[in-house]
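Here the complex is missing a single protein chain, while all its other protein chains stay put.
Naming follows writing order (A and B), and every chain is counted from residue 1.
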Amino acid sequence: MPILELSGISKRFGTHVALDDVSLTIDTGEVVAIIGRSGSGKTTLLRCINGLEVPDSGEILFDGNPVEHSRAGLRALRREIGIVFQSFNLFPHLTVERNITLGPTVAKGLSLAEAKQRARDVLRQVDLEDKIAEVPLRLSGGQQQRVAIARSLAMQPRLMLFDEITSALDAELVGEVIKVLEKLATDGMTMILVTHEMGFARVAADTIVFVHHGRIWEKGPPSRLFTAPATAELAGFIDAMLPVDAGVAHPNPLIEQR
Amino acid sequence: MHYAFHFNVVWEHWRDLAEGALLTIRLSALAMTIGLAVATACAYAKAAGPSSIRWTVAAYVDVIRNTPFLVQIFIIYFSLPALGISVGANEAAVAAMVVNFGAYGTEILRAGIESISHGQIDAAKALGLTRLQTFRYVVLFPALKTVFPALASQFILLMLASSIVSAISATELTAVTNSLQSTTFRPFEFYFVATGLYLAMALGFRAVLGGMYWMVFMRRQHL
Partner (left out) sequence: MNRTFGIQEFLYILSAVRWTLLLSLVAFIGGGAVGFMIAVLRTTQSRVLRWLTAGYIQLFQGTPVLMQLFLFYYGLAVLFDMQVDAWPAVALAFTLYSGAFLGEIWRGSIQAIPRAQWEASACLSLGYLQQLRFVILPQAMRISIPPTVGFLVQLIKGTSIAAIIGFVELTRAGQLIVNVTFQPMIVYPVVAALYFAVCWPLSLLSRSLERRIDADLGIKRHL
């Protein structure tokens, strides 16, 4: 049974139609990369999944059960679905450890000792065990983002959402976060990522979803979508995402390396 | 409650109250205009002057902001004759209000000036403008626009604080209200209405200042 089913999702902000009759099915363990231009509606789509946006129409089934948009319903949903934001959103007044143990202790009823152990485990997963007592502001952007990932992992979610989590990072810090994502994917986590990292999407994603003007324009495995896009819009998008200095010997991540 | 409200007594004296309100407005408007000039000069001095002047302005601002307005009024009222300037209570009141507003205005303007990006000032220097010209043409106008809300609030605070000058018998709304209520033995009604008048004046000032903002800052296309 698929873990997530979206059917007929529509959402508008004022006169602007952000999502128009979007349907999507995601299986357990699947890694889905949602790509598209700015304003195409991909972030709105992601935020509908864990209830940060409420769709105007359509149905969302998580684990076969319809998502309840009541306060209690959303709280229950968010114990199973984790999210990592573009601007990390760590709690600046708390240490890394407390950032991570807050959710499990308060929302999942773990004892502080159990939560601390879990914090150590997830920090090991993101390779930041030594920063456990640090304060977020003393960490680099890449480290803060990895802590944000660890914070969500500590809730042991069945599904993880990532909203352009490398877009706010300096170029040299992106790699360490990508490494964590790749490891999560191979470990079998169900992941939905809104991303501009085409290289990662090509290598790690099972499915690429191309969103355009609030609709799913194309959907399929990266091998097909990137080498043989069926629509002009996707072809144009891939073109625009090519490295700028194409004249220099610069490997195009979208083209197979011989 | 054994008290019977007699607001009709207040209405009988509406002309006096209206006059008092007008006096408050005149006093405040005058003090605001001069005070803004003082604040601008001090803010410029603090930004561009030699360190002795910068220090003097800083001391002036800190002293005024950490002492009560009433005490400042007393000091100015009694010191002016000593300096050979014989003025009435109203003039002393305006002087005290100017001195007081000048300090707060300097701080507000200083924040606005600091918000002007250095790139603008560098460009002006590259064009050969003197410091004063840079201030006048490049810095002052955008700074005023940025801090206008804070300045407007400070203006209104000044108008409300004008009630304190009644302590040296300057003529404005509070002084008028005091004498009226003491002769009619209707303190509650008079103070109630006077408070309402202050509230109305505060709202009126805010509206007028909002209009000024629009006229001065919003109509120019090149900003």
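Observations on the structure shown:
Note that contacts are C-beta pairs under 8 Å (C-beta built on N, C-alpha and C of every residue); 3 or more make two chains touch, one makes a residue touch a chain.
Values in this document were obtained by computation on a predicted structure and should not be read as measured data.
Although one chain is omitted from the display, it touches the following shown chains in the full assembly: A, B.
Among A:12, A:37, A:108 or A:196, the one in contact with the hidden chain is A:108.
When the omitted chain is restored, the residue from B:9, B:25 or B:70 that touches it is B:70. Although one chain is hidden here, its contacts on chain A can still be listed: residues 50, 52, 71, 74-76, 78-79, 82-83, 85, 87, 89-93, 102-103, 106-108, 136-137, 151-152, 155. If you put the missing chain back, the residues of chain B touching it would be 1-3, 62-63, 65-72, 74-75, 78-79, 82, 111-112, 115, 146-147, 156, 160-164, 166-167, 174, 177-178, 181, 186-188, 191-192, 194-195, 198-199, 202-203.
Just so we're on the same page, only the chains that are shown with their structure count from here on.
Computed from the mean C-alpha positions, the centre of chain A lies at a distance of 54 Å from the centre of chain B.
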